[in-house]
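Scroll down for the structure; my scribbles are underneath it.
Of the protein chains in this complex, all but one are displayed in their positions.
Should a chain be cited, it is by its letter among A, B and C, assigned in written order, with residues numbered from 1 in that chain.
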Amino acid sequence: MNIDYSPEELEFQQEVRAWFKENLPEDLKQKNMRGEMLTREEIISWQKLLGSAGYLVVSWPPEHGGPDWNATQRYIFDAERAAAGAPVGFSMGIIMLGPVLMAFGSPEQKEKYLPKIESAEDWWCQGYSEPGAGSDLASLKTQAVLDGDDYVINGTKIWTTYGHYANRCFCLVRTDNECKPQAGISFILIDDMSAPGIEIQPIVSIDGEHHLNQVFFDNVRVPKENLVGQEGQGWTIAKYLLTHERTTIAGVADSKLNLANIKRIAAENEVDGKALIDDEQTRLDIAQAEINLMQLEFTNFRTLADTAAGRAPGPESSLLKIKGTDTQQELSELKVKMAGYYAFPWHTEGFVGPEDFAYATQTYNFLRASTIYGGSTEVQKNVVAKMLLGLR
Amino acid sequence: MNIDYSPEELEFQQEVRAWFKENLPEDLKQKNMRGEMLTREEIISWQKLLGSAGYLVVSWPPEHGGPDWNATQRYIFDAERAAAGAPVGFSMGIIMLGPVLMAFGSPEQKEKYLPKIESAEDWWCQGYSEPGAGSDLASLKTQAVLDGDDYVINGTKIWTTYGHYANRCFCLVRTDNECKPQAGISFILIDDMSAPGIEIQPIVSIDGEHHLNQVFFDNVRVPKENLVGQEGQGWTIAKYLLTHERTTIAGVADSKLNLANIKRIAAENEVDGKALIDDEQTRLDIAQAEINLMQLEFTNFRTLADTAAGRAPGPESSLLKIKGTDTQQELSELKVKMAGYYAFPWHTEGFVGPEDFAYATQTYNFLRASTIYGGSTEVQKNVVAKMLLGLR
Amino acid sequence: MDFSYSDEQKLIKEQVEKFVQNDYSFETRNKILEMDEGFDRSVWQQFAELGWLGVPFSEEDGGFGGGAIETSLVMEAFGNGMVLEPYLSTIVLSGNALAFAGSSEQKAELLAGIIGGELLMSVAYAEAKSGYNLANVGTSATKAGDAYTVSGEKVVVLGGASADKLIVSARTSGGNSDEDGISLFVVDAKAAGVEVRGYKTMDGGRAANISFNDAPAELLGEEGKGFAVLDRVIDYGIVAASAQALGEMNSSFQKTLAYMKTREQFGKAIGSFQVIQHRMVDMFTHVESSRSMLIMSSMKVASSDAVERKKAVSGAKVYIGDAARAVAQDAVQLHGGIGMTEELDIGHYFRRLTLFCGIFGSKGYHLRRFADQG
Partner (left out) sequence: MDFSYSDEQKLIKEQVEKFVQNDYSFETRNKILEMDEGFDRSVWQQFAELGWLGVPFSEEDGGFGGGAIETSLVMEAFGNGMVLEPYLSTIVLSGNALAFAGSSEQKAELLAGIIGGELLMSVAYAEAKSGYNLANVGTSATKAGDAYTVSGEKVVVLGGASADKLIVSARTSGGNSDEDGISLFVVDAKAAGVEVRGYKTMDGGRAANISFNDAPAELLGEEGKGFAVLDRVIDYGIVAASAQALGEMNSSFQKTLAYMKTREQFGKAIGSFQVIQHRMVDMFTHVESSRSMLIMSSMKVASSDAVERKKAVSGAKVYIGDAARAVAQDAVQLHGGIGMTEELDIGHYFRRLTLFCGIFGSKGYHLRRFADQG
């Protein structure tokens, strides 16, 4: 039992660290650290830079352009990325669609789509949720009906993150109404988000920003070659993604950067005659958050060590999403508390007070979503109770 | 809207206060304040003293020997009782059986039993729960079968508080197995706990003390006159008691005394060079407990004001048990924390450290029961969700 | 002991509740949000005509003859509809400051102007590094002859951008955090040397940072004794803001409860899941417990015993602040995705309640203030 990286891993860490130091633009770093939203252009050019260094599709196997790293290397990379202050960027194509195509896609699909994900040319968005369906995917209603060589899609998808930035979209659609609800779902690719019949309606969220969309499909024609796998295989594909290894789901690396940032802010900002860190409650709140994060990091290490050793991750891995989002919310709330009255001005108004606090409230508001999307905390607990504890 | 007592109420308060000051034995007060268990003899002689002053069956109507007080007076009396440091004593007969007999009992039953409750001659215990039944009274199994002029009782009751102190017992028994489970339950009185066929087995609880018992009935004969109301009316009677007004269910008065005691202890006890109250966290923990208690007191006032004005208590009254027991547990835990290492010695060992802390752990352990008995917090929430919020 | 409302109190309560329900729908409010000042001056005039702007003030000062209890009734109803008009800054804070410390001339001019709806005011007390400490005052006032001028900067002055006049805390003597030596002044927002930077706040309201550069100022109350007045005024502000928060919490609760009963997931109403049911009971508990604390503090804020007043008000702020946070977060969480959107009122309640947690002092600040009273 030991907690150290091997000499090779340490060398790798240095290499990655040096790359970020040299390549991450300072203004991008500052915006990211403040919690400010990045523009589409900023994200794309940064991802292209990553792509050109072979640092974009890091979880992919080498035959598809991945760097052939093991789980520990991917973990180190992500830790260095976060520690450098670099943003996560858009990753639906890399994390979601890539693995699906590799496992279920046709040779033509792989050839057509994978290279453009690798090079950050394509921005994929995800069409899963529908109004009224929430966490209950089996009830989705968007139809795809085969008409000649095309599927004709009608319906609507909601909570489509960065749908207005994306040029392509992968969707779950219903291709059969007769069979059991889950068996009638298929996985399909939409090549062009500006195609006729597609309307994207912005949804502004409670942080005042436009991340989300509702997408309407009105007789949208998609060639039948864009079906991934077989008709009716959509449910299987969706589940495949859920069990796919994700060593960064806990968000440890970014939370560590956040905590370090909070400690710096607490030391630098003076309130009522003393530094924030010299206020006993703030000091203990920060300590408690750091302890919670320590826990998260080591639970993550346990999963990582299992993965690295080729073992299935232990039961603790199912808790990473719940605890990870708790920690993100806790840190964002801590920053709001530290901001005091400076949490009140809306971030769209520029720097009314210290820059460090300008986006505190926006981040806090936005992160309320973290315990809702991707399987709400309540649904996650249902699953753990059933699957791991055998309660039903 | 005002929060003041009327001149008459203030006069009443003075009268009661003076009585306690004059009559409460100092050693009884000290034991009670430390959280020490009282002996059967101590309790009985104290209750007899209360009885002789007309202060025992304070919730009863005058025709049965009650003092004809209104809800506010009863509240004031209980507040003064607690503030004086006087114990609650045993009250199953007063709070539970008395109202049942007044509403459902025969004239003979009233005449036979009520006066001896009023004078503290009889100690009644309650036979409701059975092993395996918990909060689910409808499933109880103890049988009472009519045989000539007697019911013959067989079965067992559990969690019988102070069953080993009591001379009498009121029970829910099953008199009919054919009908719906709730309709076959009857309410019956057992005159003599030392009668043949009754065996009382002690249950020691996690505070190391003997409060509870399991009572076994083996062909115990009870004259049929001891049935209260009709056969099958037991469920109705049990429900009647649940809705019966109890302005002291929140335990505000005793918790206020506890808090005052904790503040005194925090001021008097020095740890690591300063008084406990000068430790910032202890100070804030106490402040938070005091605020929580403020809330409880005012929620209780709202219920009381409604009752006093002849209105039905508002929805807030259903929360008094949940919040009241929370506060009791919070205060007991606070005392354990303040005790530090002195929470470790078991109370049976005499005063190993400061007397103030000698019973802290015992009380903490014992009070874990407060959220279990009398409708667990979970069951209470089920009821509120269904009855008040209309969720089902 | 009597917790029932008088007929007069019931009347004002019903009046405001009815107005909010009928004339201040979520759609109407959204339009008002988009207005330049973040509120509607014609609505404000309506309030004046209905007499609501005089609720907290004595009849001899031209008011309704009410106090914190009546103000709480108005504010709770305002909370139901998230009313945007600057009642807290103009009526509760500025009005009470004038009522507590104003000369008869000041009352005749300013308080009457407020009650009549002609004058908007705000109290400027917080500074860039003061935190929540009202005694941490760096802004200074200088006397020249009979006249004063003030210099310094105040931040996050709620309603500050629309105020015609400001009540400003400034130091006339003493060290930086001394309570003694703080005085209150009335400053005209249009006067020379006053610079106002207005901005939106998280709840869609408006606030301002305001700098004073030898701005002419008129003393309000006794020189050097302003702290006790300000401290009391802010306590009245806390009670009023708590009442508003209670209205917001209760609306969040009621709307969430209704949604839980209709919204289906996995083939049944969400509200049929036991975990949701208990969460709703907790939310209900937060609302009713907060109501108890509001009643308590709205009665005790008027106490002449400062310790009793501070314990009541700070205790209520701690308790209701925690409840507000929990209700706001749970209302969003239980609504799921739709709760995260601007389209729905739930997210707006969330931001109002989040702002409430920080207004006039955080939980930590008030827990300490409570403990300080012994």
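By definition in this document, contacts are C-beta pairs under 8 Å (C-beta built on N, C-alpha and C of every residue); 3 or more make two chains touch, one makes a residue touch a chain.
From a predicted model like this one, the values you see are computed outputs, not experimental measurements.
Peer 1: Which one, B:Ile44, B:Ile249 or B:Val271, makes contact with the chain that was left out?
Peer 2: B:Val271
Peer 1: For review purposes, identify every residue of chain A that touches the missing chain, sorted by number.
Peer 2: Here the touching residues of chain A are 1-5, 72, 283-284, 286-288, 290-292, 294-295, 298-299, 301-302, 304-306, 308-309, 315-316, 319, 322-323, 378, 381-382, 384-386, 388-392.
Peer 1: By the contact criterion defined above, which parts of chain B meet the unshown chain? Give residue numbers in ascending order.
Peer 2: 129, 132, 134-136, 158-159, 203-206, 208, 212, 270-273, 279, 281-282, 336-337, 340-346, 348-350, 352-353, 361, 364-365, 368-369, 371-373, 376-378, 381
Peer 1: List every residue of chain C that touches the chain not included in the displayed model.
Peer 2: On the side of chain C, residues 273-275, 278 touch the unshown chain.
Here is the rule we go by: only the chains that are shown with their structure count from here on.
Peer 1: Quick one: most central chain, C-alpha centroids?
Peer 2: C
Peer 1: Would you mind checking which chain's C-alpha centre is most distant from the centre of chain B?
Peer 2: A
Peer 1: Between chain B and chain C, what is the gap in Å from one C-alpha centre to the other?
Peer 2: 43
Peer 1: CA centre of chain A versus CA centre of chain B: separation in Å?
Peer 2: 54
Peer 1: Which parts of chain C, given as residue numbers and ranges, touch two or more other chains?
Peer 2: If we look for residues of chain C contacting two or more partner chains, we find 276.
Peer 1: What positions in chain B touch 2 or more of the other chains?
Peer 2: As it turns out, chain B has residues touching two or more other chains at 284.
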